[in-house]
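Data block below; observations after.
Removed from the display is one protein chain of the complex; every other protein chain stays in position.
On to chain A.
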Amino acid sequence: MTLLAPARPTVLPSAPPRRKRNKQWIGALYAAPTAFVVGMFFVVPLGLVVWMSLHHWPLLGAPTLNAPENYAGLGDDELLRTAVWFTLKYTVVVTVLLFALSFGLALMVQHRRRGVGLLRTAFFLPAAVGFASASLLFLGLLSDEIGPVNDLLAGDAYVSWTSGSPNTALGSAVVLVLWRFAGFNMLILLTGLQAIPLDVYEAARLDGATRFQIFRRITVPLMRPTIALVLTLMITGSLLAFDQFWILTRGGPDNSTTSLVMVIYREAFIELDLGSAAAISVVLLGVLVVFNAIQLGVLRRRSQ
């Protein structure tokens, strides 16, 4: 080790310009695969969607420019209006419940104790099931024909949990999302909790702080970056909700659980109106960018 050490300082400061340029090239080369993937699968499609939203875009044949018709038409779409309200409502409900549940679970399994490993695994396990598969699983469980839930909760009476009424349909979807995502969010929150140094807690306890005071004055403030991250993921995920409603409720009953992305899907693949579908996507993207900018702004300010 000592033999090799002196060699380094002689090289680094006096690196010739050619070598430096080479290094830059190598750096660019390393970044190239990622740049290519991002460009090919993110920037190009994004540009295409914006371009598409300005055109009447048939499945086959040449598109014709019709801007701003696709955007102007959005205002008259009643289904879209229902879907916007529903998606916002769903986002609020899911974010509040999912956050409370995930944080609760994280606090529960925070410290090493007997059986905690088992609980952590059990809570996280649903995250290993694909979301579409999980939705199908719930569809089966909640079905009056083949599922056990109805027999347990309603006995012989007929109840449709997925399309009986707007509230039961939304409730079923929310329970599914909680079951599927609570463990994953618990894991992120858990890493945040464990990053708080133990000495801080110890000092607080020596100062005579109660458990609630410790939670409010130490845990929550030091968890802010993690909480902001988790909330960002939850809100973005909820605004883009599709699978759970597509499979579980098919947007019903009476369009009461039709999410925004389902409207985009309908415009594109049922109406075959790719231009309008692209226009809704662009607007939704704009909303998401604004949401995330606000959240990340808050996150940055707090962590400074």
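In the analysis below, a residue touches a chain if its C-beta (ideal position, glycine included) is under 8 Å from a C-beta of that chain, and two chains touch if they have at least 3 such contacts; residues count from 1.
Rule of thumb we're sticking to: contacts and distances are computed from a predicted model.
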| field | Record-based protein name (UniProt) of the chain missing from this complex, from "ArsA/GET3 Anion-transporting ATPase-like domain-containing protein", "Sugar ABC transporter substrate-binding protein", "NADH-quinone oxidoreductase subunit L" or "cytochrome-c oxidase" | value | "Sugar ABC transporter substrate-binding protein"
| said: In the whole complex, not just what's shown, which of A:Trp25, A:Trp85, A:Phe215 or A:Phe269 touches the removed chain? | reply: A:Phe269
| query | Just one of A:Gly39, A:Pro58 or A:Gly297 touches the chain that is missing; which is it? | reply | A:Pro58
| field | Positions on chain A contacted by the hidden chain, ascending | value | 58-61, 79, 143-145, 158, 160, 162-164, 250-255, 258, 262-263, 265-266, 268-274
